[in-house]
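And now, subunit A:
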Amino acid sequence: MEILSPEEIVERFEAALGSSFIDSKIYQREVAVKKNLFQAIRIYIKREAFRQAVDLICKLQEYPHLSIISSSDLGDSVELIYHFTMYYGHHLKELSLGLCVSLPKDDLKIPTITDIIPGAIFTERETREMMGVEVVGIPDNRRLFLPQDFPEGVYPWRKDETGPEDMLRVLPGRQQKWQQAKE
Partner candidate 1 sequence: MAASKGIERYTIPVGPIHPALKEPIRLDLGVDGEEIVDVDVIMGQVHRGIEWLGMNRNNPIQNIYLAERVCGICNICHPFAYVMAVEQAAGITPPERSEYIRVITAEMERIHSHLLWAGVAAHEIGFDSVFYLVWRVREEIMDLIEYVTGNRVTKAMFQIGGVRRDISEEQFPRIRRSLNYYKAIFGQLKTVFLDDRTIRMRTRNVGILKTEDALKLLAVGPTARASGVAKDVRQDQAYSAYADLDIKAITPDVLTGSIVGDVYDRIVVRLLEVKQSVEIIERCLEEMPAGAVLVEPKIAKVLNTLKKAEGEGVGRAEAPRGEVIHYVRLEAGRETLATWKIRAPTYVNLVSIPTILKGGQIADVPIAFASIDPCMSCTNRAVVVDRKTNRKSMMTYEELHRLSVEKTRKLSNGLVK
Partner candidate 2 sequence: MDWSSNSYPLSIVTMIGGSIVLALLGAFFGLLYRGIDRKLAAHMQGRIGPPIIQPFRDIRKLLAKESIIPDGGVSWLFQACPFIGLVVSILLLIYIPVFGQRALLEGYGDLILILYLLIIPSLALVAGGFASGSPFATVGAQREMVIMMSYEFPLAVAIIALAWRIGHVTDINPFIFSTVAQYPIWNQVGPVGVIGSLALLFTLLVVTPGEVAKVPFDIAEAETEIAGGLLVEYSGRNLALFYLADTIKAFAMVSLIVALFFPYNLSPLIGIGVPAVVVDSLFFLLKVLLVMFISVILIRTAMARFKISQASYIYIMAMTLVGLVGLMLIHVDMVV
């Protein structure tokens, strides 16, 4: 498993994914006194090539470390970022790789990766219950954190009408202050 530089990795992705590779960003920063390099890559891809990209990562690094799937509500689309890291175990060589997929609000679906990386089950369950993204083929789609009787269709991280605003219990004294803050 030879260690590639960020630029080489981006080329590999571009070559493998072709049209569905949208663009990429490389973030570098010197750190502390000895100015060692902190590097991170962000790759934006279309949903069709998502499984293919994850397979490519698994080829580059035998057991890639998936920290978390972060999802943000950007109004008309939901952007999922799969935070992978590669080349762990070697001194100052670890590389964070953010695989970013944006899904249109009306069709929130993403294939599961638990068959390749079994450890991703919890984060996929959480993204499903918190953001309403349907993870296709997830082996266990029970709720992770929300209680069983939490109303269906309410997604706590969403900023649109399905957000938890109406469930909010505002302290009696602060009713009007909350209204002003909302306008």
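Selection criteria: all candidates are chains of the complex that A comes from, given by their letters.
The rule is short, and it goes like this: a residue touches a chain if its C-beta (ideal position, glycine included) is under 8 Å from a C-beta of that chain, and two chains touch if they have at least 3 such contacts; residues count from 1.
Keep in mind it's a predicted model, so treat the numbers as computed, not measured.
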Touching partner of subunit A in this complex, from 1 or 2: number 1
Residue ranges of subunit A touching candidate 1 (in the complex, touch as defined)
27, 29, 31-34, 36-38, 40, 42, 62-63, 65-68, 70-73, 81, 83, 85, 87-94, 96, 98, 117-123, 126, 130, 143-150, 156-157, 164, 167-169
